[in-house]
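Starting off with a structure, shown below.
A single protein chain has been removed from this complex, and every other one stays in its place.
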Amino acid sequence: MAKIVAGIGTSHVPSIGAVIDNGKQNTPEWKPLFDAYEPVKTWLSDDAKVDVVIVIYNDHACDFSFSKYPTFAVGTASEYEIADEGFGVRPLPSIKGDPALSAHICRHLVYEEEFDITICRDIKVEHGLLVPMDLCFPHQGDWSVKVIPVQVNVLQHPIPTALRCYKLGKALRRAVESYDQDVNVAVMGTGGMSHQLHGERFGHLNTEFDSWFLDNIETDPEAICDITHFDLMEQAGAEAVELIMWLTMRGALTPNAQRIHRNYYAPMTTGMGLITMQDPA
Amino acid sequence: MAKIVAGIGTSHVPSIGAVIDNGKQNTPEWKPLFDAYEPVKTWLSDDAKVDVVIVIYNDHACDFSFSKYPTFAVGTASEYEIADEGFGVRPLPSIKGDPALSAHICRHLVYEEEFDITICRDIKVEHGLLVPMDLCFPHQGDWSVKVIPVQVNVLQHPIPTALRCYKLGKALRRAVESYDQDVNVAVMGTGGMSHQLHGERFGHLNTEFDSWFLDNIETDPEAICDITHFDLMEQAGAEAVELIMWLTMRGALTPNAQRIHRNYYAPMTTGMGLITMQDPA
Amino acid sequence: MVDQRKPGKSIRDTYVFELEMSERGRRINNLAECLNLQENRDKFQVDSDTLMGQFQLTEAERKLINENDWLNLVKAGGNIYNVIRIAALFDVGLYPLGAQQLGISYEEFLKTRNEKGAT
Partner (left out) sequence: MVDQRKPGKSIRDTYVFELEMSERGRRINNLAECLNLQENRDKFQVDSDTLMGQFQLTEAERKLINENDWLNLVKAGGNIYNVIRIAALFDVGLYPLGAQQLGISYEEFLKTRNEKGAT
């Protein structure tokens, strides 16, 4: 039977993609970030032995149009093309999917859980999904794991509540646990941490909030579920509302899951957080 | 305050559009159908005094692509263009929206009701919505009412359960009742009744089932909520699964709502049903 | 929650449009979607092969379309509403399309209807 073997919370700052493409991971400014992911990569491949990653992310007005904008969208493809986000296509192998597990998850969410997902035969994936993949999973020629993309509206309000995102995690766990194949699944919540990219409040950072969030995603996620979008945006910046996606990862783990890694770095305009967690053996 | 003043269940057979465009409403084959709607039209405009109609319908692979296919989609536009369904554009005035009420409904569904809708700035509307509008509301130059389109996946399985559709109706009622403008709202559930358009079972009709459905949508909708898609399709034909959309209309009314009109006609391949209902004064 | 699925059970002569069908029919359905523009319908009439090539239809899929084999187009993953759209390009309406799926003539089919004038 399939099981959830790891939870990962990580920022998905797009500049990280450019740093990788330009081979600048070892510059003094970037080394502190990349070094933190080295033990995570080893842990995911050697200890957790991840086969498939459910990536909870948001598209940034790239492959999803405001013309018809879903609250939650789940990919069902065998392959996801790398998107052009307006600056050319990054030199990455396309992302591999797992159509059978995707279809199982879609059926479970719609039939058993009352999640009204948008089912996507086609998704072009962009930095919201690719940067976390870059950071956590190797790709030499091809990626080492398959992916189920779960795209969340964090751009156009009304966006889902923090609590709804948490419940999605719980529903995803039940979906995985009812899948009859031996597959090790990681759930990754991406985005944030504190940042604001628009208006005269550009560059707003709140490391204190980020620290509170990293503490609570580990020990008291339901405290985060109680935050309104308003409070989250006021404290951590309008674009930090992406952090609700970490709750889906946390909901997919048990309440007493243990933290394995944690990191925080805030060089420029975005708090870059990292946490990994695992259920007790 | 806004209130629900009418519920309508009606088939949306596309040939009705062609009959209207060719002025054949009074031929012996079609008169029985159109005559049934005359008292309905009068009732909706003079008694119920409808301002806005929430139309629960499905697009037929026209403006919604299987590329990204939503479970529930809600329109927010001030105007909805008439779609070309592959046979040219019908000569109808474009449908008028109510952006303020739409936005209120979207916020209510996402924030208060945990419905994960796809929010649509743009929808081109096709026969699933237009035929019921044609039948129930006059348009001389312009339509007499505004519309909130609610598009439901009844094409690509997994589709929402009958119960989920019923709950959507209850949520829509609470959305309407929490809107602070004096607006009379009708909710229209469209599609069905028994029909199958594909495979060697083309033309399957089940008037007995249709009669059971018309009885129960009035008096015991929860009995219909218990039907699986499988049983509904087996009894009434694969494409009759559209009937789950009538439950959204029924959920938007109170349990003891009263039936006003009822009609049934099954000349060719589709049971064409009609029911109108109203809450007790 | 009622279990919607009946593993192993199927409805006779019915091809439920499940996710797997949708994936199998992606090329057919993408072609059909583009037919909602008059411009593309015109292209099909002038040079159907080029338009079908744009959507990477396989030889087998093109053959089904060219031979108006609607039943097998459905089995190949064409959503019925898309098959109706493609059939219209060959001036085949819903009822003749249905009769063909049933394997009978249009006239025979009409005899089975309650009001055969209501086409």
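Just so it is clear, A, B and C label the chains in written order, and each chain counts residues from 1 on its own.
By our rule, contacts are C-beta pairs under 8 Å (C-beta built on N, C-alpha and C of every residue); 3 or more make two chains touch, one makes a residue touch a chain.
None of these values were measured; they are calculated from a predicted model.
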Neighbouring displayed chains - absent chain, whole complex: A, B
Residue of A:Pro99, A:Pro132 or A:Pro158 in touch with the missing chain, whole complex considered: A:Pro158
Identified contact with the non-displayed chain, of B:Val13, B:Ile56, B:Ala73 or B:Ile119: B:Ile119
Where the missing chain touches chain B, by residue: 76, 99, 103, 106-107, 111-112, 114, 119, 121
For chain A, the residues touching the chain missing from this view: 15, 27-30, 60-63, 65-67, 83-88, 155-158, 161-163, 196-203, 226-230, 233-234, 238-239, 266-269
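Rule of thumb we're sticking to: only the chains that are shown with their structure count from here on.
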Between chain B and chain C, centroid-to-centroid distance (C-alpha), Å: 25
Chain A and chain B: spacing of chain centres that average the CA atoms, whole Å: 37
Per-residue overlap in chain B, given as positions that touch at least 2 other chains: 66-67, 156, 158, 161
Sites on chain C at which at least two other chains make contact: 1, 3-5, 18-19, 22, 26
